[in-house]
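Below you will find the structure I want to go over with you.
Every protein chain except one is present and positioned as in the full complex.
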Amino acid sequence: MKKVPADQGVLTLMTTSIVGESIPRIDGMPKITGNARYVADLSLPGMLHAAVLRSPHPHALLTRIDATEARKVPGAKAVLTGPDVLEIEGISPFYGPAFRDQPILAVERVRHVGECVAAVAADTREAADKALSLVEVEYEPQPAVHDVLDAIRPEAPLVHEKLEPAKTFADLAHLKGGQSNINYHFKLRRGDAEQALAEAAMVFSDDYVSPPASHAHLEPHGVMAEWDANGKLTVWTSTQSPSLVRNDLSNIYNVPLNQVRVIVPYLGGAYGAKLYDKLEPITTLLARVTKKPVRWILNREEVFVTSSKHGAVCRMQTGVSKDGTINARKVAVYYDTGAFAEIGPRIAYKTGFTGAGPYQIDNVWIDSYCVYTHKTPAGPFRGFGVPQVAFAYESHMDKVAHYLGRDPVELRLEYAYDEGDFFASGTRLHSLGHKESLEKCAEVIGWEPGPRKPPSPPPARGKRRGKGCALALKAVLTPSTSGSIVEMGSDGSVNVLTSTVEMGQGSDTILCQIASEEMGVSFDKVSIVRPDTDVTPYDTLTAGSRSTFHMGRAVQLATDDLKRQFIEIASDAMEVSEEQLEYREGEVRVRGMPDRRMTQEEVFAHKFKGAKGTTLVGQGVFQTSVAPTDKETGQSENMTAYWFGGASAAEVEVDCETGTVKVLNFAGGADVGKAIHPAHCDQQILGAAITTLGLTLFETMRFEEGQLTNQSFLEYILPAFGDVPRGLTSHILETPHRDGPYGAKGVGETGTMATIPAITAAIFDAVGIWIHEIPITPESVLRALRGDNGNGGTP
Amino acid sequence: MLSDLGEEAAPIAGGTAVLILMKSGLYAPNHLINLKALGGLSEIAFDPKEGLRLGALATHREVELHPAVAGRYPVLSSTYARVANVRVRNSATVGGNLAHGDFRIDPPAPLIALNARIRLHGTGGERDLPLEDFFTGFYATAKAEGEIVTAVTMPPPTDGLKGIYLKYVGNAAADWPTLGTAVMLRMDNGTCGDLRVVLTSVAETPVKVSGLEDLAVGRELSEERIEAVADAAAAQTQPIEDHRGSAWYKREMVKVHVRRGIEALLETA
Partner (left out) sequence: MRTVELTVNGERETLEIHDQALLLDVLREKLHLTGTKEGCSVGACGTCTVLIDGKPVSSCLTLAAQLRSDQEVTTVEGLSQEDRLDPVQEAFLENAAFQCAFCTPGMMLAVKAMLSENPNPSDEEVREYLLGNYCRCGAHPEILKAIRSAAAKKT
């Protein structure tokens, strides 16, 4: 890109494309000076501080709750309990994106340790804590279910006795619940998997287990809320989904959308944990009751019980026929969604259908379940359930390759889908890139072709190295909608208004790049208007690697609208028909007559009779859609707007005497369609991989009888600099997507998808043991090396 | 003052441990007594006759970077350098760390192996005891109410005595140790002249492995001999079973790290 001096004014022309340039981030200066404000950095005059009392039980009846003494605490302006909420008129006391299963404050029973039971707003945090300590609660503990496989047994205690579907998703409307803890079941049937497995010469059958884990965004959730004298609610919140929060608050308070304003300041990491309603219902209710601004910032312990990654058990069966063909896959995946469904049913559906992997296999049978337990509610976690199933289907590719004496990379390349193939769901595939990513990663890691030949028996001494590769394919959450407004001022400066949340991924920069490119103005004249639902249009959410594609297209549609207006004005001014005009490089030109043109400045001057400070506004709404899915077979002509594929390759070192695993080298590859900002793409690929490395090797939320025992960063350890592989490379593949802006797709999650199985495959290559559960503890590796069958006996 | 206020007061130095306990609600003293206001307790001094004295208020970072410590007791520098992170080391003090009695801290391993003594001051005056006797149980120490730690002392280093501290942290670099192993070894013409092994983070209190005079001293340290020492260390350890490992696993780790420690020292001998 040419750097254009600012004094050249509105005539700034761009001759080179800014798309594809790794320009400096637009949010850079605020972020390196400490000037970027997050919710906890905001305050209002007279603001109260909120705090909540949380359940100490995983499942109990609330037999008595009395806040009389708490209300007497000086400075405590409001103390609310579940029964209090029920008595407030005009309030909908339950919420949730799939089912309205989550009470603002617990009513009658509590369903997980940490559930909010009472809330206080007080002048100071000390007064709030004092008041909470005086709320008297009596619980009658009930049998609780903690394990996802226990929860599906008929005799398991029910977490919810009925379900009330939210109106958000049509396919959930018929679900009533009450019979079991399974709140959603997705089925995919293609061919006859049972028959094929019966005929197979070899059937691999394994459970792959992933635990709940903490998103561990460093910024705890926070909300500040205020109602004005007209009854309008303004909420500053750490959310990835301002439009959904606005809609939900409008539902809870039964007020029109325009009476709820949701503003998102800078967001200090989210990874899926800050979607849908989190602290907003309680905070806004306290603000309403007290008629004062209220701010609630979680502490780290509270973050741990607010959301988590779905623990999952993925039961994978793969059949290999006599001729060495993979003839069937049967998959049952159980997502542990904890006490509230949140978006779990969507994960079971949208990820469940990819559970057999991106491979041409004739007979596929998938059951994907979303299951309640009495644990921390689970939500999407960077990858939206794909890492849990990719761990299983990729591990089985390695097992099959080993059985057949084949090169695991080559086997994957043989079976992996190609452009134009039909996915197991009957959906035609376009713009994949998983195979190219795999080939690239294998090359970079120094993959030696041929079957793996791990030492046998496993070595007892020393350190051994091994390499592993894996791929994965994810379908973007569909349908969804993104809206954008692009405003140009008479000086040629541009504002881009979107509800896409800048949470580190670089969306502010990328969206401004697109506006700069389209409007033909230099990047330094483009600015972002960050989410404020009073001015920024609806966007489904910032998650699932969807923003570049969806919001990128919305910005393009908005700039198209703006360009159209320029042409309309120029047509009037130049007395040339609109068809003869085109908008190029920041000006309107008559086609084929390069000398006849109007600059932006001239267009504004004509339209507004020379008035300065005037603006023109374009808007765009981009929507994606799906074709109906058959309920029994899971078949659909169109299940997703786009696919994004990627691969990971790892070289590990296993200490055969301690069982520790160190990732020495790592390569991550992702097909991004088109890299609008290549450095951001690289950062997404490796950032996702580093997080997943922690999830693979040590991160887990440890529950004992429903109690979380590592609810602090002193006990829940994150990947640190010492864990980052010494050799770390990212590789961008570009298979343009016909609908993406400049062909771009998403990349935020790709690095998570194939990383677990790449590491476990490398461990197999190094020492010849198969891993079926993460995190991979040193003891589990050592026991496997010593031939312990894992049943807990001492070898 | 401390003894007058009893349990209502907590002495605080670097604050990294006390403040965490207070924040968690486990501990709510009415008064914090700022030990930093006491003068003269932060000195690190070495005397060829008396040995090393670490003032209780010296920070971990000061011990880590002190030239006398690095020159005479390199194992101590390298151990203090591995405690938690640099921020903790800038705040946490030698005395506060030991007084906390946490079984997962690193310094007691090399300190005990260096025959360190801990000095306590209370209303009854001053007393001093071997550091291994200071740790009496899970988060329990011999420190009486009203007493504070004033210093840790140890004799001058013996010629030829080499030491190593192995911090074994499993798969996460920032984790607490599963096991800390300090080994001190002096070889005399191919036979073992002195061998000390101390284990931390594995049991409720540091484990000073006994019987090494009979098992190793005066003998060649053959592979079998080293195995025997490692087995003895494992047998003397009553591991805490937790998510870092079962008792079986932790004893295996004791064997591995005692062997690795001795082998590493033999290589440099």
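We just call them A and B in the order they show up, numbering each chain from 1.
Everything that follows uses one rule, which is that contacts are C-beta pairs under 8 Å (C-beta built on N, C-alpha and C of every residue); 3 or more make two chains touch, one makes a residue touch a chain.
Computed from a predicted structure; not experimentally measured.
**Q** Using the document's definition of touch, tell me which of B:88, B:142, B:217 or B:247 contacts the absent chain.
**A** Missing-chain contact among the listed residues: B:88.
**Q** Please identify which residue in A:77, A:217 or A:350 touches the non-displayed chain.
**A** A:217
**Q** For chain B, which residues reach the chain that was dropped from this view?
**A** The list for chain B reads 12, 15-16, 19-20, 22-23, 32, 34, 36, 61, 81, 84-88, 90-91, 173-174.
**Q** With the missing chain put back, which residues of chain A would touch it? List them for me.
**A** Looking at chain A, the ones touching the missing chain are residues 22, 24-25, 27-29, 31-38, 40-41, 215-220, 266-271, 299-300, 503-506, 679-680, 683, 686-691, 712-714, 718-722, 724, 726, 728.
We adopt the following convention: only the chains that are shown with their structure count from here on.
**Q** Could you list, by residue number, the parts of chain B that touch chain A in their complex?
**A** Where chain B meets chain A, its residues are 20, 24, 168, 170-175, 178, 243, 245-246, 248-249, 252-253, 256.
**Q** Which residues, counting only chain A, touch chain B once they are in their complex?
**A** Within the complex, chain A touches chain B at residues 657-658, 660-662, 694, 697-698, 702, 710, 712, 714, 717-723, 775-779, 782-783, 794.
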